[in-house]
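Left out: one protein chain. Kept in place: all the others.
As written, the chains take the letters A and B, and residue 1 is the first residue of each chain.
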Amino acid sequence: MSTATIRAGAILPGRGGMGGALSDAFWRNPKLLLFVMLTPPLLWLGIIYLGSLFALLIQSFFSIDEFSGLVVREFTLKTYGELLRPSNLDIIVRTVTMAGLVTIASAIIAFPIAYYAARYAKGRWKAVFYLGVMLPLWSSYLVKVYAWKLILAKEGILTWIFDKLHLTFLIEGWLSLPVVGGNSLSVSLTGTFLVFVYVWLPFMILPVQAALERVPGNLLEASADLGASPRQTFTNVLLPLALPGIIAGSIFTFSLTLGDYIIPQIIGTSHRFIGMAVYAHQGTAGNIPLAAAFTVVPVVIMGIYLWLAKRAGAFNAL
Amino acid sequence: MPYAVSFQQVSRHFGTVRAVDAVDLEVEAGEFFAMLGPSGSGKTTCLRLIAGFEQPTAGHIEIFGETAEGVPPYRRNVNTVFQDYALFPHLNVADNVAYGQMIRGVAKAERLRDAEAALEMVKLPGYGARKPGQLSGGQRQRVALARALVNKPKVLLLDEPLGALDLKLREQMQEELKALQRALGITFVFVTHDQGEALSMADRIAVFNEGRIMQTGTPEEIYRRPKTRFVADFVGSSNVLSPDLTRQLGGPAEWSSLRPEDIRLGAGGGHEAQVTGTSFLGSATRVTLELAGEKLTVLLPAGSDVPAPGATVRFSWEPSALHLMGTEA
Partner (left out) sequence: MRSDRQNRTPMGLKIAAGVGLAFLHLPILLIFLYAFTTEDKSYQFPPPGLTLKWFAVTWNRPDVWEALGLSVRVASISTVVALVLGTLCAAAISQTRFFGREAISLLVILPIALPGIITGISLRSAFNLAEIPFSFWTIVLGHATFCVVVVYNNAVARFRRVSGSLIEASMDLGADGFQTFRYVILPNIGTALLAGGMLAFALSFDEVIVTTFTAGQQATLPIWMLEELVRPRQRPVTNVVAMVVVLVTFLPILAAYYLTRDGDQISGQGK
């Protein structure tokens, strides 16, 4: 204390120099600081990214000349009309159905994991569960798909297990069914479905867990105390409270399934999904307008979905 | 000698909310000044105006005669003890205390020596190596105090400094803060919503309500001679009597205040009222009376006879105890 310099004035001189002057300027005018901070990210995301999206949207209103194969840059809704062709509608319906089924299955598998992690796992186990979800979430997408190629292959582990259990007839019976069946699991829609569920499952677990963490334990006890059976407690208390989390998770599972083109290409049938159609139209076919129109479909579906989710209060669980 | 802090018609508006509304304020150099009021009364905003975290919408602020508006907080020779202490979690106690001097470029050995001296002053010698997370609430408070005082500010601001402490610790800190202020001679300005704290610690008090100062004065003045109903009620929960009741009780038709502890029960003469409730407070008993549809609180010292609820009692007071506040209060 004793050697501290004693300053006479109540107002001290500034630090001076460039830094001091700039700091004073930012302090006097916080908007200037905000402008400086926001300009680089806004230039990048707002101009490069949104600009690209917008350019793509515009191209969906162009059409392709059927003879020359060149893009005609005139406003038309013709390309959107093409989406309504039976073969294209088929793709849309198939993709949306798949996304819906994947979402439901993910929610069912995710719930016990999330509930256990949120309510029963303590200390070390909490960390185990957290990492147990984070590691698969962040590990390589392609490697995960590849792992399933190994699992579902005709000579792979699944066939081997069923063979050892003398249950091979189950797989064969299932594969002989129309639509879901095929030559082997790795070239069936069942396989596609399994891989989708596997790859997007962690995206469902985390928000559901976050929502369940917020349910006070005594709420469930109160329900049991008031005479509700476990089933009633589940449907009347737990599920409604977890629902925002499930909806938040479903945003991911739904959106990711809608846009994916790699999984059905590697594990699946020749029936196409929206992502594959987009890829094919922009690539080999060179029909950018139709590809662009196809990408608008998931965007519109997700827009409606997000709007509904927002009304259900799902964003608080993100 | 200029005032330590002076506000001239200072306002701070947030949108349509007038947090501080045309306030005039003078804090003498070297005094222990309290800004007292309920939450949202503008007292904390005034403190932030002195610190420089807020800028006035209108008016003029001086600190020791120097214009303060437009000067950033880091150029004001004023330091703050924050309500939540705001200790830097990544620095140990010594580095927290030495932060101000580190910024000013004081050499490391010197600033750490000063920090240790400041920690001794707040009775935490040898705590320098700990992290704030390892300290109790009371200890954090002391570190926050040391961190502010080590810079020898012209004015020390304290925002609800004792709010988070338990009763016993709070009483002890009140004593220590007073002693520290007297020893250092630094002007202390502190904000509180606790009238007991303000009365016991401050040399002078400004009572805030709805962005304005209702009254400024010594604790004695504020307590004995409140100027408005609000002050009478907020400081010491006085009985505020309407002009009607005042007249009924023999005074002029003015608002008046009557301290609960100034009322005596049972003696001859005086007025009659009905007992509606009693509650035992330990050192005293609170008796609620009803008279002409208005409530009156009486504080009886321990050991007095306590009337039963429903009983009719006579009550009286020394003539000087009835404090008149005019017709407009």
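By definition in this document, a residue touches a chain if its C-beta (ideal position, glycine included) is under 8 Å from a C-beta of that chain, and two chains touch if they have at least 3 such contacts.
Please read all numbers here as calculations on a predicted model, not as lab measurements.
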- [ ] Would you mind spotting which of A:Lys78, A:Arg94 or A:Lys149 touches the chain that isn't drawn?
- [x] A:Lys149
TODO: Looking beyond the chains shown, say which of A:Thr103, A:Ser250 or A:Thr295 touches the absent one.
DONE: A:Thr295
Task: Contacting the left-out chain in the complete assembly, out of A:Ala10, A:Ile64, A:Ile91 or A:Ile251 - done: A:Ile251
Task: On chain B, residues whose C-beta touches the chain left out of the figure - done: 51-53, 72-75, 78-80, 82-84, 86-91, 99-100, 102-104, 147-148, 151
TODO: Pick out the residues on chain A that sit against the missing chain.
DONE: 12, 14-15, 19-20, 22-24, 26-27, 30-31, 33-34, 37-38, 40-42, 44-46, 48-53, 55-56, 59, 109-110, 112-113, 115-117, 120, 127, 129-151, 153, 155-157, 159-160, 198, 201-203, 206-207, 217, 220-221, 224, 229-231, 233-234, 238, 248, 251-252, 255-256, 258-262, 265-266, 275, 278-279, 282, 288, 291-292, 295, 298-299, 302, 318
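Throughout what follows, only the chains that are shown with their structure count from here on.
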TODO: Over in the complex, which chain B residues touch chain A? Could you list them?
DONE: 63-68, 70-72, 75-78, 101, 104, 106, 110, 113-114, 117-118, 121, 150-152, 154-155
- [ ] State the interface residues of chain A toward chain B in the complex, per the touch definition above.
- [x] 1-7, 9-14, 23-24, 27-28
